[in-house]
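Take a look at the structure below.
Removed: one protein chain of the complex. Kept in place: all other protein chains.
A, B and C are the chain letters, set down in written order, and residue numbers restart from 1 in every chain.
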Amino acid sequence: MFSRILIANRGEIALRIIRACHELNIEAVVVYSEADKDASYLQLADEAICIGPADCAKSYLNIPRIISAAEISDVEAIHPGYGFLAENINFAQICRDCGITFIGPPVEAMRLLGDKIQARKLASKAGVPIVPGSDGALEKESMALELANKMGYPVILKATSGGGGRGMRVVHNDLTLRSAFNSARAEAEAAFGDGSIYLEKFIVEPRHVEVQVMADAYGNALHFYERDCSIQRRHQKMIEESPSPILDKQTRGQLAEAALKIIKKANYVNAATVEFLLDKDKNFYFIEANARIQVEHPVTEVVTGHDLIKWQLKIAAGLPLKLSQKNIKHTGVAIECRVNAEDPENNFAPSPGKITRLILPGGPGVRVDTHVHQGWTVSPTYDSMIAKVIVHQRTRTEAIATMKRALREFVIEPIKTTIPACLDILSHNLFVKNKIDTGFVERNF
Amino acid sequence: MFSRILIANRGEIALRIIRACHELNIEAVVVYSEADKDASYLQLADEAICIGPADCAKSYLNIPRIISAAEISDVEAIHPGYGFLAENINFAQICRDCGITFIGPPVEAMRLLGDKIQARKLASKAGVPIVPGSDGALEKESMALELANKMGYPVILKATSGGGGRGMRVVHNDLTLRSAFNSARAEAEAAFGDGSIYLEKFIVEPRHVEVQVMADAYGNALHFYERDCSIQRRHQKMIEESPSPILDKQTRGQLAEAALKIIKKANYVNAATVEFLLDKDKNFYFIEANARIQVEHPVTEVVTGHDLIKWQLKIAAGLPLKLSQKNIKHTGVAIECRVNAEDPENNFAPSPGKITRLILPGGPGVRVDTHVHQGWTVSPTYDSMIAKVIVHQRTRTEAIATMKRALREFVIEPIKTTIPACLDILSHNLFVKNKIDTGFVERNF
Amino acid sequence: MADKDTDLKKIKEIIEIMKENELLEVEIKHGDDKIFLKRSQPHPPVGVIPSSVPSIRPEPGPPQHIQGGGAEALIHTYAAQATPSSEALAEIKSPLVGTYYATPSPDSEHYVEVGSTVDPQTLVCIIEAMKVMNEIKAETSGTIVEVLVTNGQAVEYGQVLFKVKPD
Partner (left out) sequence: MADKDTDLKKIKEIIEIMKENELLEVEIKHGDDKIFLKRSQPHPPVGVIPSSVPSIRPEPGPPQHIQGGGAEALIHTYAAQATPSSEALAEIKSPLVGTYYATPSPDSEHYVEVGSTVDPQTLVCIIEAMKVMNEIKAETSGTIVEVLVTNGQAVEYGQVLFKVKPD
């Protein structure tokens, strides 16, 4: 096992990784930018190294500085968390070249899954259904028009290297396709330095269901059941739950099996999430695989009792996944709400600033993952997510009740957060009745 | 089910009961003393009523004021929490006379179990082993001397109406018995208004193991496994865990069965804890039954997934215990540490005062039950317990690791707490190896 | 440096106001924390200050946000709204939780009303707690100037029932 690793991330996920390290007696070195110098988790780390100013390009995204910090702090491995460099193939390659273990998949598997078009091809080869669409990047508008007419509208344009909704457009006819093609291309170019665009059939009222998988270096791959992340706003997940309340036992099994097929086909090692869309008739389509730990991983942790970050560390250190699929039990229902420093009454505008009063929820069935504390200033520079509240109960009804009471006792002043928006969703008749899809939030709020 | 109840308690247990009420859609009315007027849980309550000054005799222990508050706030039931009026038969009787449901056992069962001598007799009748001792209160020193010589030293003197170590003396010979008899009597008289003293054989190096039981009004009684509370200092529990790491499967079953026998014999309804001493040879002896919810109930909640306060409410409202014993599963290992505002470096002297910095632990496997927040002033008037940290893991080794990292990330300034003492215990070789008994703390720290 | 200049200007203004008025409140608030300073009046001010003296707000308009030492602070200044201490009212508070009754029986007259004079032994109301009617005494002397509760109302411990102008 590792004795000392470096965490190349910040905020709640940096703290989350420190926690796992310390429970495994691993020393944790954290890098930080000047904007994070007062973060309380730096006190918990075994060493904290300032790598640059607030600007991510000069700190959390700066590969030479992070590698340099890893070298001077003499670590064996780097955990990239999520976001920042977590899916950066170049970073993973440089770690390898420097003899530092990258706590994530091998470069080869990242290459196969990181490019969405490649990933679709791989899924097809593995016999997993994919959303009908272009075989690759569409170079010309005319190709997009022809294909859209062949499949029938609506269709969706997506950036090949994209994520988080950027470079994405849903179009319903030839006219809107023409204008969207160029604007999506420009957006993708700006966001990812790659203007490649592909096209897919747009699934109406789909649910977003993803499978958590974990594979070791010895060919063992296991799933940890699914998460339903259909509550999204502008393609950003707000609330996640497990199990997916829409799945029957058979579909659940097929979904997990499909995820494992893809992972095995990619010779994947470490944690991954395989994302699917589920249409009204319970047909599922592979959309993409995320070659990293996800924000919403605690949902899976509380229903399975497995610490996924610890497994990431163990697998990266070369330990086998000493588990059989049937010993991974799923108990009860978990829901996670993301608390973002955004103002729901002002179109979710960022609401950074100093937290002068903070009372976190607690008690039975409640887990809170947060790096913020009373007196902490939420920076406008980084992601607005400041806390995750996760509840675990025997039934979905009880889980909703526990989440509501937890969010109601969450006091955070004076900044605005998404707590009221989450409460509105949890109280909505259609959410309670499980009649939701990925368009639910935009249609109803 | 109730629609509105009153909580006749304060601090973390008042908040705990509010949480259960709100998850069950029950309105919670809280009473408070002037010393608690700034408590944050008052904001969560549906109504908060000031009943008197800081002095308990004029507020939390004042029956007329609490009943009066219940009447003006029009509640159907009163939850007494633990401590204060929780085991006061007079209070339970007055509630009944006023047509208010007392959320606890019937008065008759309280009478049978509240008096320790009566409870021992009941246990004997039920066929449960008890520690050898006097059949009732000892009126004269000479009777105590005679019995002690017959059973052989060491013996322990206890107050009939006692609890919490007051009126208790361990004696090893005739000389110390003589002086202890009168001092124990005086202490019991002062503490409980009842100087009755009884005598028992003193079990050397015992473990304190207690069984959580729950019974409904229809004759169903179930156990929720045991808690091991051998880590005590001056008869005050510091760390509790479940399962008891010393019990084999057979003894565990016998212990649970013995607890249920006593509960059924007493026609008990609602939550109770049946306490046993376990000697080196795994013989167990009934010591007493606590006719209320216990401080350490969360340990049982996390390993069984059952919310004991919700069960208390449901049973008091006349609902049946819709469970079968085999459906109550025990998963993993839980440990609770009590965080008291006491200074371990100064003989555990109380350390009240304003909390100017507070960072609570969180993340996987960690539950925190506390009513304190940054800016809260810990009053010298009440119990020094300010928080409970509960962890749940797959194994005892992992649970200890999680508790250690949780306590290490718990920041509370400037008051002193028992956190460092708990960390010392958790790191002690004998605790890790499970070679402990109720004298462990006093011998080693 | 611009921020500090601004701060200094604000502070200077406050000082000027403090010097000019002598009777002064300075309130510095930050979130829940507050520093509140008010000059008490050991010596009556020269000249009579009417109780309804208009407050002097040197800078009307929205509160000023001042950046200082990295923290955002809110500073208000007021001239003192002085109330002579001879105007202070005594309060009769409920010593019990219960139900307030203004009369000994449904048809009786109120024990006291606005304008009633009371001495410490005067019965002012009944608080019913657990079916027991507890007669409450004034425990102060003076004239009732305000009744804050209505007949049959639930009251908590320490709740103010009456305001009394001392003799």
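Just so we're on the same page, contacts are C-beta pairs under 8 Å (C-beta built on N, C-alpha and C of every residue); 3 or more make two chains touch, one makes a residue touch a chain.
The shown structure was predicted, so the numbers you read here are calculated from the model rather than taken from an experiment.
A.B. asks: Considering the complete complex, identify which of A:Cys50, A:Met151 or A:Val432 is in touch with the unshown chain.
C.D. replies: A:Cys50
A.B. asks: Check the options A:Ala69, A:Met214, A:Ala421 or A:Val441 and report the residue that touches the missing chain.
C.D. replies: Missing-chain contact among the listed residues: A:Ala69.
A.B. asks: What residues on chain A make contact with the chain left out of this view?
C.D. replies: Touch set of chain A with respect to the missing chain: 31, 34, 49-53, 59, 64-65, 67-69, 71-73, 98, 356, 375.
Assume only the chains that are shown with their structure count from here on.
A.B. asks: I'd like the Å distance between the centres of chain A and chain B, where a centre is the mean of that chain's Cα atoms.
C.D. replies: Centre separation, chain A to chain B: 42 Å.
A.B. asks: Between chain A and chain C, what is the gap in Å from one C-alpha centre to the other?
C.D. replies: Spacing between the chain centres: roughly 54 Å.
A.B. asks: By residue number and range, which residues of chain B touch two or more other chains?
C.D. replies: Counting only residues that touch two or more other chains, chain B contributes 375.
A.B. asks: Which positions in chain C touch two or more other chains at once?
C.D. replies: Residues 32 of chain C each touch two or more of the other chains.
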